[in-house]
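Right after this comes chain A.
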Amino acid sequence: MTKRRIIGAVSFALAASVLAAACGGGSDSGGGDGEAKKGGTIRILTSGEQIAHLDPQRNYTGSDLAFAGTTMHRSLTSYKYEEGDAGSEIAGDLATDTGTASNEGKTWAFTLRDGITFEDGSAITCADVAYGVSRSFATDVITDGPTYAISYIDVADYPGPYTATAEQQAAYDKAVACEGNTITFNLKNPVADFNYTTTLLTFSPVPKAKDNGEKYDMNPVSSGPYKIESYEVGKSLVLVRNENWNADSDELRKAYADSIVYEFGLEEATIDERMIADAGDDQFAVSEGIQPENLQTIFENGDEALKARSVDYYDPYVSYTNLNNENLSCYEVRKAIYLALDREALRKAGGGPYTGDFADGFVKPALALDYAKSTMPEGYNTDGSANVEAAKAAVAEAETKCPDVVARAKSGLNFYYPDTPTWQKSLAIWQDNLGAIGFKLKPEAVEPSQYWPTVMNPETDYDIARGGWAPDWANASTVIPELFTTGGGFNLTRNSKDADYAEFEGLVNAAKVNLDRVAQGKQWQELNQYVVDRLWALPGSFLKAQSIWGSKVGNTFQWGPFGAFCFGNLYVK
Partner candidate 1 sequence: MSATFTDTATLASDGTVGVVIEGKSPRQLAWMRFRRDKFALAAAGVILFYIFAAAFAPVICAVLGISPYELDGDALNDFGLPKGAFGGISSEHWLGVEPGTGRDILARLLYGARVSLLVGFLGTLLTTTIGVMIGIFAGYRRGKVDAVVGRFMDLTLAFPSFLLIIALTRPFTQRLESLGVPEGNPARLTYIVLVLATFGWVYVARVVRGQTLSLREREFVEAARASGAGTGHIVFKQLLPNLWAPVIVIVSLSLPGYVATESTLSFLGLGMLPPAASWGVMLGDSVKYYRADPTYLFIPGVALIVLVLAFNILGDAVRDALDPKADRQTL
Partner candidate 2 sequence: MSNSPLLSVSNLCVSFNTPDGVVQAVNDVSFDLFPGQTLGIVGESGSGKSVTASSLLRLNNSVTSTTTGSVQLEGRDVLTVDEPTMRSIRGQDIAMVFQDPLSALNPYYTVGDQIAEAYIIHHSSATKDDVRARVLEMLKKVGIPNPEKRIDEYPHQFSGGMRQRIVIAIALINSPRILIADEPTTALDVTVQAQILDLMLDLQRETGMAIILITHDLGVVAEVADSTLVMYGGRIVERATVSEIFATPTHPYSWGLLGAVGSLDTSTRGHLTTIPGTPPSLISLPTGCSFHPRCAYAKDTGSRCTTEVPELHKVSGTSSSSACHMSDAQLVSLGARGDTL
C-alpha cells in the first residue's frame, strides 16, 4: 500500500489551504507549459480495486473527492481549480456564488445556475440537490460519507429518504427548503464557513428516480462533463464525455480529455515502472504516488526528463505515534521511548528525507497562523538520531517515580502495526531502539485494512499505535481538538486520565470559541507545545508526497485541498 492510501484510510480529513509553494525538489507543476487542448484519453493508474465510493454522498477521501468532483459530480460550491494558494479558495459551482449567510450564520442560501443538467439532459433542480443531501442521512445505506449535513442541518431524527415517514420528510423539507432556484439550509448552530462544507459532494444532486440506494455507487448519474461508460470493479472505470453537460454553466471544469480511464488493481511496482517507462498509452497517464524504493531513480539519478514530469511536495499530513497514556502514565517513560528512537533510521526504512521532515509537533508549518517551532524534550536530537544516554537517564528517573510503568515497558509493550513490509522493517528498528534501554515490544500485526477499526476499538489494549492526520481546513481547530480531546474524532492517546487533561480541555474549548483568528492561532501554538511537553503522542514527520505523470499530460499541478491532481482538468498534450 502506498503511504497515501494507508493514511487515506485513516483520517477522513480534508486539507484546505496548506502546501503548494512549499515544494522541495522537482519541477513545479505542468500548468504553464503549452496550450491546453481538447481530445485524447487520460489514464489513472491505481492499485486500488475500485473507487472507494463513486456515489457522491458516500465519496470522502482526498483523491476520490478530487476525481469525482472534477469529472462527474458538481456540488454547490467548490475549491477553485487552481495551482497554489488560489486552489484553496472557494467559488460557486452549481450555485451562482459561494452562498449567502443570514440569521447570524444559521441560515445559508444558494441560488442554482441556469443550464445545469444531469447526463440525461434533464435540468438539475433544487429538489435534486435537496434529495441528494437527504440521502446522506440514511447512514445505514449511504455509508462512509461525511456526516456534516447530519450534524449541521436543523432536523431531528430524520432517517434519510428511504425509510422516512411523511412527517419526517416534511420536517426535512422544512430544514432544507426549495424556493424556485434557491436552496436554503436551516442549521442548528451558526456555521461561519458552511460554504466550505458545501464543497463536499454530500451537496451534489441525485435524481430521485434513478436512486437505487446501496447500488447507486456503481452507476451514479453525472452532473459534470463526464459520465460512466463502463465500470468494472478490479478492472477499470471508463468515463466519456457527457454531451448534456453545459460548459457555459460551469466556470471550473475545462473537460479537455475526451475520456478518462481509471485502471484498477495494478501491482504497485508495476505502476511505477509504467510511469517511468512512459511508453504508449502510459504517456497519457498519472499515478497515485511513487514507491519509496523508486524515489532515488526518479529524483536523483540525473534524469532531467523524468524529474521534469514528477513533483515532490508537502502533503497535508503529519505522522506521529500514539501512546496509550493510561498504560504509559509516566512522562519519563514516554520521554525515554521518544529519545531512544532512531527517527532517522525509521525514516530511512520508509524511504528517507523524501518521506518528510522531522516534525516538532502536530500542526504543519503550512498552517502559518497556528504553527510555531516547539521546544522539544531535553536530549532530543534534531538530526533524528537516538539519544540513548538521555533515554537511559529518563528510565533511571522513572524507576523511582513510576516503577510499575517501567516494569510494564520492560516486560513488553503492545505494539500495534499494519502488517506491511515497510512496517515490518520499522518494527525491527523500534525493537532494536527500545531494546537499547531495556524495553521490550509485543508486536501485534494487524491486517492493514483493519488497522484503524482495530486500534480505534476501545477494547484494544495497545501501548503504542501509529497515527496520521491532516486538518479538515486551514485551522488547527480541526487538529488539536480532534487528536487530543475526548470529544475528538481521532484521539488514540487515551489521555483523559492524565492529571493535566482537565486543564488542557479547558484551554482547547477557550481557543475554539475565540473569534480573533490571530489570537486563536497563538492559542493553538501553545496547545501544540502543551502536548509536546507531555508527550501524549510522539511527533513523527511533516509528510511529503511525490507524484509522477506521463510526458503527454498537462495541467499536472497538485491541488492543495486534496493533495492530488485536479483530474478533470488534466489534458493530453
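Quick note on the criterion: a contact is a pair of C-beta atoms (placed from the backbone, for glycine too) under 8 Å apart; a residue touches a chain by one contact, two chains touch by 3 or more; residues count from 1.
Selection rule, in plain terms: all candidates are chains of the complex that A comes from, given by their letters.
Model, not experiment: these values are computed from the prediction.
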{"item": "Interface partner of chain A in the complex, by touch - 1 or 2", "value": "1"}
{"item": "Of chain A, residues touching candidate 1 in the complex", "value": "268-269, 273, 291-297, 300, 342, 344-345, 347-354, 419-422, 424-425, 427-429, 431-432, 442-443, 445, 447-448"}
